[in-house]
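Note that one protein chain of the assembly has been removed; the remaining protein chains are unaltered in position.
For chain A:
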Amino acid sequence: MAVQTNTRVLLNKVRGILQFIQKRHRVKTKWAATSPKLSATDLALQNHDVMYNMQLGELWPSVRVGLLTEQKYGALVNNFSCDDTVMYLQSLGCQDFIASSLHMEGSKAADSVIPPYSESLQFDQPIEGTYTDLTRASISPNVKCFVFPKGDISRFKPARPDSCGYLSYYLMDAASVLPVLALNVQKGQSVLDLCAAPGGKTLALLQTQAIRFLWANDWSGSRMSRLQRTLKSCLPSELCSEDNLCITSLDGRKWQEVGENGTFDKVLVDVPCTTDRHSLVEEDNNIFSRSRTKEKQSLPLCQTQLLLSALQAVRVGGEVMYSTCTLSQLQNQCVVEQAMSLAKEELGISAEVVDLQPFTALFQDTFYFAPDMNVGVMVLPHLTANFGPIYFCKLRRLS
């Protein structure tokens, strides 16, 4: 405690000096001031331009205009609503992109792009059927997410309570459903959602109706109460009993202190990131504002720590889904690689990356996936399919 206060005093002092320097500096710039002070959204755009131009090359302009233009939403159907939501959504002219991908004739779309053999196959011994069929079979039939067809810019109305008082659907980036689907939660499994608030993915997880026990955690108390409100407005209370749902507000980096290590079948770790789309439009509390520079710089570290926690929380043979809503390699592939090597060296936990090619092949018609990804999958924003950015990567714990 004493140590903490001491560091705080020290920090304040440092901050004071910094401010002092900045003020002096400011006088100087004022003398030569011509450029207007850049807003945080400007800074975000500048950052994106530099980083993603390098990373995406000639794909960047199309991603850029997607990011700067209204995004598309998906309506996650609440299976617990008493209304016939599916019929309502169909009457609007939209389609459940999951069902339509799964019910596609044969397996033509997907099989052609799958390598004949991949080491990190999800299924131990595929004897019958193609990988695509198996991938299909492993996707929860209960998660339904409706989107307007390509080229249609219609919007969903905000969901209102139905006759039983539950919301009939939940609006979210349709691409956010993918990491949940790809986690393949099976009947009776226990799941940890380490950074859960405000709860879109938690809700999607619960729609599978397969989970025996769900632990939803988020460090931010205020965001966690939002999650609780969301769950309350969508789920019957018996589903939220202590036996099957646990809600906490802990620092996920210190998960090992909780003691629930090596117990979960599946862990979702949807980490805080630079939220690339959001940071271009919202000035308030923007991660690119100068006051949050330090925090921004420490994001990859925090993300790595959170992923390490997830790898510890999952049982051997279980799976971790790491996801972000940034395009940044530093926060995506690099974090995964860093965490995997740290887990091995420091914790003696080895893990492998699960190949998601067969999975993404199913959804190619709906999303624009980044080509040439070595580790994980990326949904790129694009005007014709303006979802994402979403990065996700599945790891299986081996020891």
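Here is the rule we go by: a residue touches a chain if its C-beta (ideal position, glycine included) is under 8 Å from a C-beta of that chain, and two chains touch if they have at least 3 such contacts; residues count from 1.
FYI, contacts and distances are computed from a predicted model.
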{"item": "Omitted chain (choose from \"Actin-related protein 10\", \"Cytoplasmic tRNA 2-thiolation protein 1\", \"Uu.00g085810.m01.CDS01\" or \"Transcription termination factor 4, mitochondrial\") - UniProt protein name", "value": "\"Transcription termination factor 4, mitochondrial\""}
{"item": "Candidate in contact with the missing chain, chosen from A:E70, A:E352 or A:D365", "value": "A:E70"}
{"item": "Touch criterion as defined above, residue of A:Q90, A:N285 or A:T384 at the omitted chain", "value": "A:T384"}
{"item": "From A:S39, A:Q90 or A:Q256, residue that would touch the chain that is not displayed", "value": "A:S39"}
{"item": "Interface residues of chain A (partner: the chain not displayed)", "value": "34-36, 39-42, 49, 53, 58, 60-62, 64-65, 68-70, 151, 153, 281, 283, 382-384, 386"}
